[in-house]
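One protein chain is absent from this view; the other protein chains keep their places.
Moving on to chain A:
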Amino acid sequence: MEAYLDNSATTQCSQEAADLMMRLLRVDYGNPSSLHNCGMEAENYVKEARKRIAQTLKVNEKEIYFTSGGSESNNLAIVGSALANKRSGMHVITTAIEHPSVANPFAYLEEQGFAVTYLPVDAYGCISLQDLKDAMCSDTILVSIMHVNNEIGAVQPVEEAARLIKQTNPNCLFHVDAIQSYGKFRIYPKRMGIDLLSVSGHKIHGPKGSGFLFVRDKVKVHPLILGGGQERGLRSGTENVPAIAGLGQAAMEIYQNFDAKIMQMYRLRDYFIAEVEKIDGVSVNGHKDHSNAPHIVSVSVSGVRSEVLLHALEDREIYVSAGSACSSNKPAVSRTLQSIGLKRELLESTVRFSFSVHTTKEEIDYALEAMAELVPMLAKYRRS
């Protein structure tokens, strides 16, 4: 039996999305910019995808800009909006537990002379609104907060944050990295007060190399890729029509029968947490209840290095992520795990199980059984 429990890394592309993409590679392979019929056909696929996505967010189609994926969306949102609005102020805010595709653009802004405030998180990985309020000033032009943390699944209070930001400084932009939350939560940017929202296709059973950025109407963003002016000048380059269409299909599918799917994921998560914590030395990080995301479980195993556990599980065709990839010659301790104050000896002993809508109880049982066998065995041989 195989259990792919690394769906926060990537997901299997949906059959319908893949079929659609194959057609667009082989049959309707036109360039949307071409004036002839082939071009128009291709353009229609892009339009259709834009419409489908806009519907899931209840936004205008014109507010969706296709990109090459989550990292590009985050870069464009952060660097692009900071460049476009730096005359209004040079202060920006983000959190201590962002994905590198957010953290590094902020480091870049810092090099460019911006002042950056990094909000700390509590033991469950959540920011405090008071900290945010204290950090806001008249010079603040951008706040970027991830919706769901990719390592432990902590959910940030983005709606409350948006309200607070707009009350304090109506001109300050609010960006949300929704790469781990789109498809797991209903997100309505306009109602919630979000100006910029990043989404990646391959986390929701769409293709890799696909993604989009929602940019609320009238929000100024400076393009990072200049060229033929596609995507209304914000993102030049011939549209990746197959990927865009695949993403549109996946986005539509993920929100079908939504509540039942999410409830099922929470049921599996609850069950997994209850069972896995029965194993000696195992603890779960972050909120264990439904205030956490439904698809991520961060598990620390005392005395077992994450990489070893990962490979031992791999041997049984169970695939997970090392919460914090570490090895003797290159320590790369996770900032998220450090920020939630995880004990030092557990930093290198944390793995992430992440589920998808297709994850079954059988897979979970199979993984639990393997954990129950492997953990005591591996804990016996530890670095002295």
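Assume a residue touches a chain if its C-beta (ideal position, glycine included) is under 8 Å from a C-beta of that chain, and two chains touch if they have at least 3 such contacts; residues count from 1.
We adopt the following convention: contacts and distances are computed from a predicted model.
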item: Hidden subunit of the complex - UniProt protein name among "Raffinose/stachyose/melibiose transport system permease protein", "Probable tRNA sulfurtransferase", "ResB-like family protein" or "Multisubunit Na+/H+ antiporter MnhE subunit"; value: "Probable tRNA sulfurtransferase"
item: Chain not shown: contacting residue from A:E160, A:D217 or A:E314; value: A:E314
item: In chain A, positions touching the absent partner; value: 307-312, 314-315, 325, 327-330, 332, 381, 383-384
